[in-house]
Every structure is written in C-alpha cells, then in structure tokens.
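The other protein chains are all here in position, but one chain of the complex has been omitted.
After this line comes chain A, so read on.
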Amino acid sequence: MTTRNAFFALIPALMAVPAAAQTQSEVSEFTLDNGMQVLVREDHRAPVVVSQVWYRVGSSYEGRGQTGISHLFEHMMFKGTEAVPEGRFSEIISREGGRENAFTGRDFTAYFEVLAADRLPIALELEADRMANLQITEDALSTEREVVLEERRLRSEDRPEGRFGERYAAVANVTNGYAHPIIGWADDVRGMQVDQLEGWYEQWYNPANATLVVAGDVDPEAVHALAREHFGSIPARAVPAVSDAERLDPPGERRLVYRDTQARVPQLRLGYNVPSFATAESENDPYALLMLANLLDGGEGARLPQSVVRDSDVAAAAGAGYNPMVRLDGEFTLYGVPGDGDVEAVEAALREQVQRLKDEPVQAEELERARSQLLADHLFELDSVFYQAMQLGMLETTGAGWQQLGEFEARIQSLTAEDVQAAAQRFLRAEQLTVGVMLPDDEEA
C-alpha cells in the first residue's frame, strides 16, 4: 500500500475532475407557436427514450380548501379522453413495452413515458390528447378520491415519520404553500369536486405553461417536428400570474416538539430557510450552500458522520442536505438520530457544527475533497437518462432555467473557502431556523 503523505493527499487539488461538459451532450431548445417549450438531450447509449411533460403547477400553488388538488388532478389525468378511454393510456404504453407514470411536487406536476426510442410518437400523441381533451367524471373522481386517501394513510397518517414531517413543514413554512403536504389535507381531498378540478385543468394545463423534455436516442430536429405535429394545434391561452408572498424578514427561530405514541426512536431536524437557484440574490449562493451541505455530509468521511456519529457517539445517524431546485426559498437541513435517546446532545452537536462553518475557514484539503465529490457526483448523474430529463424539467419549472446545468462545474470550481464561510454566516442564522423534535410518547405507549 502506498504511504499517504501530505503531498499525496493534495493530488486531487491539482487535477480537475474530467469536465462534465465535454461528455455532456448539448441541450436543444425549441418553443412552439403556442408557447410550449421543448428541450431535447441526446444520449445514444441505448435505443431508449424518456419523454416527460412538465407543468408549472404543484402543491405550492394551492390555497386552503384546495390542498392536494395538483396531486389528485395528476391521478385524474389517467382517467381518459373521448379518444383514449380510462385504462387505455397505460394499456397502450404497456403493449408497446414501455412504462409510464407521473409525479407531483411542490412546484410541478410531471408525466412521463420510457420507451424504445422509435416509439416516441406514441407517447407524444397520448400526452397531447390528454393536455387538450381530458374528461373528468363524477364516477372516476369518487373512486380516485378514495385511492388518494389510501395513499395519504400509507405515506403520512399511519407512520410516525409522516405525521412528524407534515407538522414540521407547517411550522417551517409559515408564509407560503410549502406549508401544506403535497398530497393535501385529508378533508380538502375528501371535499374535492369535479368543477374544482375542471378549473385547475383550465387554469394550468396549457401549452404555454408546459415543458416537454425528451432525453435519449433521438434527433433534436425530429423531436421538434414531432412536438409541433402533436402539440402544435393546441390553442395558446394566458397563464395566470402566481403571486407568492415576497420574501419576508427572517421569521425568527421556531420550535416544534412532537410526541408520538407509536414512535420508538427520537428524531431531530434543523431547517434553515435559505435561497434557491430561483430566489438567490447572488448566483454563487446556492453553490456555496451545496458545498456547505457536502462538507457536512458529502460522504462517510465528512464532518457529521465523523464528528457527530463516530468520534463522539452522540448520534447514531446524522446528515445534511440542500436542494436548490425549488421555486421559492429552499431549506438547508440537518438531521440527527440520538444513539442513546439524548436529543438535546444531538441538537447541541449539530449547532456546534454549524457554528464551526461560520467561525473557521475550511481547510484546502477538505474543500478539494468536497469539490471532487460534487463534480464526480454531477458526472455520475449522467448515467441515468431519466434523471437527466428530470433535472432539466425541474430547473425549468422552478424558474432556475435549464441553462443552470451548464454553470454547475464552473461555479463549483470557482468557490473559495471565504465564499463558503461567508455563506454560512449569512444563511445559517438562528432567525432562519426551525427546530423539529419527534419524541416517543412513553406515557401513553
């Protein structure tokens, strides 16, 4: 085995990770006359295509009384049109050897097909049909309400972590639509009516509010022509303006202590309200936050697993994360699970780690290790054609713009220890923080 001396450890700093941009095929962008955006990314490793239609609407667009409508509507999109009655959509894709589904987020609703590349026209025809001709019946809605309520029990109501997560979001996001669950509150789902869903369709399912992302073994020009053929005749409509609360002053530290009779293991979550790609005043800020999250939890060698888990044994598990691909402000999250039930000790240890990021500039070797990981992970992400399409769609629907992807490498390369420390000082402040604690409720257990 090679001796590991200081020089050896610094080698990665001297060699940049092979440029992702060189291996990353270009993205082609088109806009149809009706305002629909089309993004195409070529990847010719396998004769496969991923087609995704993204709509700029999700749970954060909903108000009280209609929470969960984006997600319930997503379910209704499988309920049929005159040309393609209920069940036929899935059946056609299945017969063609593909798979299809959809997902709803806080800022988007997206529908996808994965198919042999020569079958892309089938997917586009079906998607265009349901963008324009969906039928919403009372019968289908009453069945689907029940399905969604079952989904809600499965994900949220019957799991301690689910119950905690919903309460946490409500406390952490006081001023915007991130406060309520994507799946909606149960009574809102129960009360959802056909006319509400028709209104949602009318309002948001509109070519100018949609982005078609196609990735895989395709030719961009051919995709453009296909998109025009299938979606081009859907009339353009105005997209409603979204009025979210302007960014507020720091809301002040908030705390949720949630006791659950079924929980067996305490959990702690610290979330700082921070900018996203879309809301950042300086373009470097989200990258500095990504770097901070990586310094804390970029791997088993990072600070939290090292200091909070292995060295001190305070926590059995600890981690951090930050997703800059959101439309409103994002959250910089730290979490911990105490090893011996002492949540306070875990909170102190996590806060100490945050303080360290503010007080001390990160050392060169550690910064380079985090940089290497971020760049390598970025390259590894290209392995999944589906995820490539997903990133483009998410960047578009959250307002960051797909071009952000091309910036990644240069921004990460240019970050200095000072940038990172300054970001910690500016964003990881107590007045931006929500602390959430879930405790087993022994008294009733």
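Note that in this section a residue touches a chain if its C-beta (ideal position, glycine included) is under 8 Å from a C-beta of that chain, and two chains touch if they have at least 3 such contacts; residues count from 1.
Please note the rule applied: contacts and distances are computed from a predicted model.
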Item to complete: One chain of this complex is missing from the view, so tell me which of "Sigma-70 family RNA polymerase sigma factor", "Peptidase M16 domain-containing protein", "4-azaleucine resistance transporter AzlC" or "Heme exporter protein C" is its UniProt name.
Response: "Peptidase M16 domain-containing protein"
Worksheet item: Which of A:253, A:313, A:359 or A:418 touches the chain that is not shown?
Response: A:313
Item to complete: Specify the residue from the set A:159, A:237, A:358 or A:411 that touches the hidden chain.
Response: A:159
Discussion item. One chain isn't shown here. Among A:29, A:96 or A:198, which residue touches it?
Written reply: A:96
Worksheet entry | From A:233, A:262 or A:403, residue that would touch the chain that is not displayed | A:262
Response to the item:
Where chain A meets the chain that is not shown, the residues are 1-2, 4, 9, 11-12, 15, 17-18, 23, 43-48, 71, 74-75, 78, 86-87, 90-91, 94-106, 114-117, 142-151, 153-155, 157-162, 165, 182-183, 216, 262-265, 267, 269, 298-302, 305-306, 309-310, 313, 316-317, 319, 321, 323, 333, 335, 337, 339, 365, 368-369, 372-373, 375-377, 379-380, 382-385
